[in-house]
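Note that one protein chain of the assembly has been removed; the remaining protein chains are unaltered in position.
Going by the order they are written in, the chains are A and B; count residues from 1 in each one.
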Amino acid sequence: MKARLSLAIGLILVGLVLVTALVSLVWTPYDPIRVDSAQVLQPPLHGPHLLGTDGFGIDVLSRIMVSAQICVQVGIIAVGIALVIGVPLGVFAGQVGGWGSELVMRVTDIWYAFPALLLAILFAAAFGSSTGTAMVAIGLASVPAFARIARAATLQVMSQDYVLAARACGTRPAAIAVRHVLPNIAPLVGVQASVSFGIAILAEAALSYLGLSAQPPTPTWGRMLADAQTYLFSNPVLALWPGLAVAAAVLGFNLLGDGLRDLLDPRLKEVR
Amino acid sequence: MTEPVLEVAGLSVIFGNREPAVAGVSFAVEPGERVGLIGESGSGKSVTALAVMGLLPEQARTSGVVWLAGQPVLDRPDAELAALRGNRVSMIFQEPMTALDPTMKVGRQVAEVIGLHRRVARGQTRARVLEILDAVGLSGPARVANSYPHQLSGGQRQRVVVAMALVNTPDLVICDEPTTALDVTVQATVLSLLDSSLAEAGAGCLFISHDLAVVAQLCTRILVMLDGKIVEDAPLAQILAEPKHPYTRGLVATARIDQVPVGERLPTVADFWSRDGDVEEELR
Partner (left out) sequence: MTVVVAVAKRAAIFVVSLWVASVLVFLACSALPGDVAQVILGIGADPASVDRLRTEFGLDRPLIIRYGEWVGGLLTGDLGDSYLTRRPIGPDLAPRIGVTVSLVVCSMILAMVMALLFGMHAALRRRHLDGFLTSAGSQIGLAVPAFWAGILLVVVFAVGLRWFPAGGHVPLSRDPLGWAHHMVLPVVSLTIVQSAVLTRYVRSAFIEVLADDHIRTARAIGWRQFPALMRHGLRNVAVQVVTVLGLQLASLLVGAIVIEQVFALQGLGTRLLDAVAQRDLLVVQGIVMLLVLAVLVINFLVDLAYLAIDPRLRTPGGTR
C-alpha cells in the first residue's frame, strides 16, 4: 500500500521532470536566455509571466523548464559512469571473495572520503569548471555505493546452490556473472540507480549554485538560486521556484527508488 | 484450595481481516501441571502463548478471557502485566541463538530478571545467578556468567534461557518449541533439564511443540490444536491409547514409526486426516 503510493508519486514527479526537459527542447513560453531590461523583476501571477521574471528580465518559468535538461543530462551521465565502473567492481569483488572482496571494501572506504563536491572542486581547480567536470565528479563519487551494493548482492547470489552447481560443472566465472549474477542483482542496482539519480540532482544543484558546474548563460536551478540571492530583500519569491523544482525532482527519484525496493522485497512487505 | 495458574476461556485472536489465528480456545493449567499444546505450524499455538503472556503485536484483536495467576491478562495495562512476566510466569523461546541480547554479558542478563522483580542486594544477586546457572547444568557458572552469548554454544545458550525463566521460581513456564532449534543429542539433555527444574520449582508448564514424541516426555495432559481450535484435550495416556480426532490419530501414528514393520511405508498424518475430509481409515 505504502510502496504503491511511493511508486505512484515517484513516477509522477520523475515523469514531470522528464516531460519538462523534453518539451523545453522544442518549446518554452519565452526565450530562456535572452536578457530583456524592459521586463526586469516582474512579479508572478500578474501579467503575461506566470512565475514572473528575474533580474535579467528572463521569464522564470522558461528558465526552470530549460534547467530540467541539465538536471536530466547530469543525472544520466553521472549514474551511467557510476554503473559502468561500480557494478563490475562489485561483481568482481563478490565473485573473487576473500582478499579481493576485502580490497574493494577498503578502496571504497577511501573513495567515500571524496564526496562529489570535493572531487568537483579538485577537477574545477585543475581543468576549470564545466558541466563535464561536474558530471564526471558526481559520477565518480557515486561509484562506491554501486560497488558495495553489487558486491553484497553478488556474494549472496554466489552462495546459492544453483551457482555452486554451475561452478561444479566448470562454468567459467565470466559466464556465471552474466548468466546468474547480473540478472539477480539487476533489481537492486536499479533501485540504487534511482536513488543515485536523486543524489546527482542535489549535487549538481549545489555545484551550479557555487558556479562549479554549467557556466552562464546555460540555465540551471542552482544558478537561478545563486542569482535569486541578490534579490532576497526585494524579490524573495525568486528563491522559491528553482528550489521547489530541485526538491520535487529529488523527491521523485527517491520515492521511485523506495517504492521499487519495497515492491521487489516481498519479505519486507510481509513484515510491515 | 487450588485455583488454576492459567485459565483460558473462549480466547480468539484475529490479525487484520484474515481468518482468526485462534478461534474460541478454552483450557486450564493446574498448579504444577504440565500441559502439552501440539499442532502443526500455523495452527495458532504460538499466538495462544503470546496472548497468555500479553505480548501480542498491537495490531492483534482479542476476545475471550485469560486468567494468569488469578489475574486477568487481556486489555490489561502493560505496566501491570510486565510485573507478572518473568516473575509469576515466564517464557522459553524457540531460537536460543537470537533470544539473548548479543551485546550484554549473560550473567547480567540473568541478574536483570531478578532485579526487575525483587529487591535484592548486589552480592546476593550475583550468588543467585551463579546458583541458577549451576542448577541448569552449566559447568563453570562464573565463567559462563562473564561470557557474551556468541561465546556459548546453542545448547549452553538455551540453558541460560531456561535459567532466566526459572530464576524467580514462577508458577507457570511457557515453553515455545524450546528444543526444536537444537541438535537431537542436545535436545534430550535440555528436555531432561526442563523436567527436573520444573519439578524442583514446582512450576506448571504449557509446552508447545509440533512433536508429540517430545511432548510425551514431559507432559501429563495434551491439547491438540488445529486451525486455531483445540480439537482434543485429554491425559497423555488416553491420547496415546485411544485418540479420538482423526488428526490426533495421525499424530500418534507418525510418532510411533518404531512400531512400523520393516519394509512397510511409514505413516503420514494425511493417511488419517485431511482438510478436505476424506479420511483413509483402512490404513490402520
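Heads up, the rule we're going with is that contacts are C-beta pairs under 8 Å (C-beta built on N, C-alpha and C of every residue); 3 or more make two chains touch, one makes a residue touch a chain.
The model shown is predicted, which means the values in this text are computed figures rather than measured ones.
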Statement: Among the options B:T103, B:S139, B:T185 or B:Q259, the absent chain makes contact with B:T103
- prompt: So which of A:V66, A:V136 or A:L255 would be touching the chain we can't see?
  reply: A:L255
Task: Looking beyond the chains shown, say which of A:L45, A:A113 or A:A168 touches the absent one.
output: A:A113
- prompt: Which residues does chain B use to touch the chain missing from this display?
  reply: 53, 55, 58-59, 78-79, 82-87, 90-91, 93, 95, 98-104, 112-113, 116-117, 148, 150-151, 161, 164
- line: Even though one chain is not shown, chain A touches it at residues 2, 106, 109-110, 112-118, 121-129, 198, 202, 205-206, 209-212, 222, 225, 228-229, 232-233, 236, 239-240, 242-243, 246-248, 250-251, 254-255, 258, 271-272
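Heads up, the rule we're going with is that only the chains that are shown with their structure count from here on.
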Euclidean distance of C-alpha centroids - chain A vs chain B, Å: 52
